[in-house]
Structure formats: structure tokens, C-alpha cells
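I have a structure here, written as C-alpha cells, and I will follow up with some questions on it.
What follows is chain A.
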Amino acid sequence: MGVIELSKLTVRRGRSQVLDSWSVSIDSGEVVCLSGDNGCGKSTVIETAAGLIPMEKGSSMISGQLIRDSEGRRGRTKFGLCLQDDCVMGDELVQERLLDAAGCNFDVSALLKNWGLEHRIHDKIAMLSGGQRRKIAILSGLIPAMISTEPVAVLLDEPDSGLDDDSVDKLVQIIRDLAAGGHAILVASHNSKVISSADRIVEFPFSERKGEPTTGTFNPIEKGTDRKSFIGHRMNLRTLSGVANNAIAGLLTLGAMLALLNPEQLENRLLTAFILAPALTAGLCGNPIHRLTLENRAHSWWNTKSMIPPNSIFHSFIIYSGITALASIITGELYLQLIIVGAVLGTITEAIVGLLSHATLRLSRPNAVMIRLLTPILLLPWALVVDTLST
Partner candidate 1 sequence: MSGQTYLVAAYLGMIAALGIWTWTVFARSRTLESKIKSLENALSNDESE
Partner candidate 2 sequence: MNIRGEVVTMFGLAGLGLTFWLGMEWAPSVSINAFKAPDAQRIFYWHVPSAWAAMLAFGLLFIGSTYWFFKRSEWAWRLHVASSEAGLATGLMCVWSGCIWGAAEWGVPWDWTDIRLNTFAMLTLLSLYLVLGRKSQPDGIEARDTFSAFGMYGFVLVPITYVATRLWQIRHPGPVIATSEGSLNSDMSIVLLIGAISFTVLIIGHVMAGMRLTNLELRLEDLQRQYEERSE
């Protein structure tokens, strides 16, 4: 079995059938290039292989692990991915993105030096030019293989787009070096230099010919200690998205209620509702990291790393505790039980709304769909909790 094994893929996109029982097997040390007209299905192959698109029939396996099949079964393993979209969030730092792609510490500045980007190591990706951003996206896709001595799959979709000639030459050299190191690479491209780096060229979908690539030399980058990403929490601290998106809604709710009610005169049900309402409103705003991941389709890249979308749930718990505590203090007393309940309620509400938003990411216009229409369902449990606690 190859490192990349795509079997009998049948995939529909929009109204068309793009792939019909299409298969390819890529062994260790092999580079396969998909070339063909725009819209013929090359990107669909890459995204299906990465498990991002459901398939009517067939399966995708990488390094012996099932990534996705037509029954809906899914799995994850380490592989490199670079899509046509850069899949980077503007507020990510260059260094942290590359470290997250590697999953461990390594000498990022040495790598960036080869690409003329060492002076940008601590910059936000939003500050880079389009070409520079593309280089970071490509490196994010190549790094899992660059640091590994075991065969790793690499999926690249039009990696050359937005690159100058020198950078394309560097890319081609890296591809050959990785192949020499035993890694398996599937690349979709129109660029003649990239095509020439392939051992096999598939003129999509059916015709195949052998390539005559040069030989490379693989020198793996030295790995450091393992590293956990916590991208959601880091992004939240950097952007204060949890405050701007969620906390502000809770505070506004509190403010509006103060304009209408005298908190010191509230009793029982009204008092409980007053204290718990801000956390509910804040939670209804959903996952504060979700909208950041919509940038450049970053959610797709992170989806291949983890089933759980980037989130800042621990920070959210603190925010909801804080808002509920504030509401409680305003009434003249600190109700510890209600603060804990408010924190939990707000966090669960945020998680559910976040999941609802995540469920619509497959749509071509996910921002146009009014997911908030479904959020009133969360009022019922809130009201029941208020009722229960006030008795």
C-alpha cells in the first residue's frame, strides 16, 4: 500500500460529478503531479485526499490511516497540506504558524532565511505581502515532511501560484529533496517546472506519463521538543476576540437591564434571571475564534489537525464567570452558586452556537446563512435553570 492511497473516489461538488471512481497510489519517495484544465477536479482530489470533502464512494488513506471514506468514517494522521487558499489567519505570527505546522520546536529562522523571510519571523501574517503569505502557506505544508525521517504524505494544490521564479525553483528543489527522503508528494499544478519535478504526471483525469526529474538530497531539519498548539487561546489573547465578540454583548445586556430595573429590589426568579442573563447573551454570540478561521479558509487547514475547531473555551469560562460575578455584585451580594452556573451555562451555549456555525462551513456562502435563527432553542434550558434555581 502506498503512503497516499486514494481508492475509487467518486465526488460531487455543486451540481456536477467531479470525480468518478478515480484512484491513485503514491509510494514512499514518489512525486505525482496532477495537471489539467481549470475545473477538471485537481483541487477536488487534493481536498478529498485531505478528508475535507465527503465522497459518494471510495476512501482516502494516508500512511496506512483511513482519513475519510464514503461511510463517513474519519481519522487523522500527520501530513502536510497546502491548499489554493493560503489557510492562514491574519493574526497568526509567522513563527508560531510554522511551529504549529511542525507540531514541535525547531529552528524557524534558519528555514525562513532560505526563503528571504527571516526578518518577518515575529510578524503577524496579515503584515506580509501576498507572495510572502503564500510562501508561509507552502512552508506550512512542507514542514511535516521536512522534519521527519519517516515517510510523510504532502498534499500541495497549486503551490506555485503567487510565487516568483526563484521561489518556484526553491520549491521544486525542496520537492525533490523530500522525495529523496522517502516522502510521498501529490501536487496539482500548471507550472512546467513543478510538473517536471514529478516522477509521474497525470494529465487529469486519465492519461498518465512518466517524468524525468532530478535527484535531490534530503537533510531533515532537527526536531526539538513536542509542542501543543492551543491556537484558539493564543489568538484570543492576541485579538481579545472573546471580549469584543462575547463579553461586550453580556455587558450591554447588563447595562440595558440596569436601565430598566433596580437590582437591589429584585427577588427570586427576577433576581436569578438578572444574574444569569448576561452570560446567556454572551454565549449566544458563539465561538469568538470561529470568525477568525473564516479568513483564507484557515478552518480547512485546522480541520485536518483536529476534530475540534479552534476555540478559546477556557478563556470563555473565565469571561462568563466574570460577567456573572459582576451582575451578582451589582445586586448587592455574591451568589457563588449562580456564578458557577452562569459560567457553565455561558460556556455550553457558546459551544453549541459554535458547533452550529461550524456545521455550515461546507456551504459556498457560509456567512449568508442565518444560523442565529436556531439559537432561541437555548433560551428554554436557560429559563428552566432560572426556574429551578429560584425555587
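With respect to how the candidates were assembled, all candidates are chains of the complex that A comes from, given by their letters.
Quick note on the criterion: contacts are C-beta pairs under 8 Å (C-beta built on N, C-alpha and C of every residue); 3 or more make two chains touch, one makes a residue touch a chain; residues count from 1.
Note that the coordinates shown come from a computational prediction; the quantities given were computed from them, not determined experimentally.
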| item | value |
| --- | --- |
| Candidate number, among 1 or 2, whose chain touches chain A in this complex | 2 |
| Chain A residues touching candidate 2 - in the complex, by the definition given at the top | 12-15, 54, 56, 359-360, 362-365, 368-371, 373-374, 376-377, 379-380, 382-384, 387 |
